[in-house]
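In what follows, a single structure is set out as structure tokens and then discussed.
All protein chains but one are shown at their positions in the complex.
This part shows chain A:
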Amino acid sequence: MSDVSVTKDTIPAAEADALVALSNVNKHFGALHVLQDIDLTIARGEVVVVIGPSGSGKSTLCRTINRLESVDSGSITLDGKPLPAEGRELARLRADVGMVFQSFNLFAHKTVLENVMLGQIKVRKKDKAEAEQSARALLDRVGVANQADKYPAQLSGGQQQRVAIARALAMEPKVMLFDEPTSALDPEMINEVLEVMQQLARDGMTMVVVTHEMGFARSAANRVVFMADGQIVEQATPEQFFTNPRSDRAKDFLSKILHH
């Protein structure tokens, strides 16, 4: 059931231009085997949506890609290079991987503008004027340009998350990771964030999105990865997955979330 092969004509040929490749990745949290023999390849420009029940390991999977979680075994490569274990090399890698968190995690003591400028100045070593210019452009792109001088706590959740996306984009990352970006938002703010993400997907950004937003998965994903109990159970195009899931586990999951 987990060996569902992905048909080449419907999905970008992942192996041809792999940006992120996980192979045989295992991770335990104590006795819990949270990632079990994960093989996943993400092509440049591909949008992969990871869905599955809570506790299935999808957030952990997302966090291993920039090594916020270490793995017990297996290999992860980014752009052909294996992830460094720690230190300066790891920091350099993380700068190339944008991350958006469920709880936004904007720096609470800095203004919105400073949040977006910080990485550019301290990591990319840009000068201040240049960083401010690109920060303002990015804030404009995500629709919060008029909030630049406020502190994160003064913004709504949706605005904060869009700032967080701008902060990640400011590093000009090769790939963007979204760890349940809309799960902490009020319902009416979800769309404003999804629209930004959808635009990003259209612009050709490589994205790994852990989410419960099936609408986003349908409309923006090139591929849906369904996880359960630490395993990748099924991968398919959104069309295939939502209309004709092959595994029983996925059928069960979809019946619970779609028929209410």
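By our rule, a contact is a pair of C-beta atoms (placed from the backbone, for glycine too) under 8 Å apart; a residue touches a chain by one contact, two chains touch by 3 or more; residues count from 1.
Operating definition for what follows: contacts and distances are computed from a predicted model.
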item: Undisplayed chain, where the name is taken from the UniProt record, one of "Multiple sugar transport system ATP-binding protein", "ATP synthase subunit b", "Amino acid ABC transporter permease" or "Cell division protein FtsW (Lipid II flippase)"; value: "Amino acid ABC transporter permease"
item: Of A:A21, A:L35, A:V71 or A:M99, the residue in touch with the unshown chain; value: A:M99
item: Of A:R167, A:R223 or A:R249, the residue in touch with the unshown chain; value: A:R167
item: Absent chain, residues of chain A that touch it; value: 66, 68, 86-88, 91-99, 101, 103, 105-109, 118-119, 122-123, 151, 153-154, 164, 167-168, 171
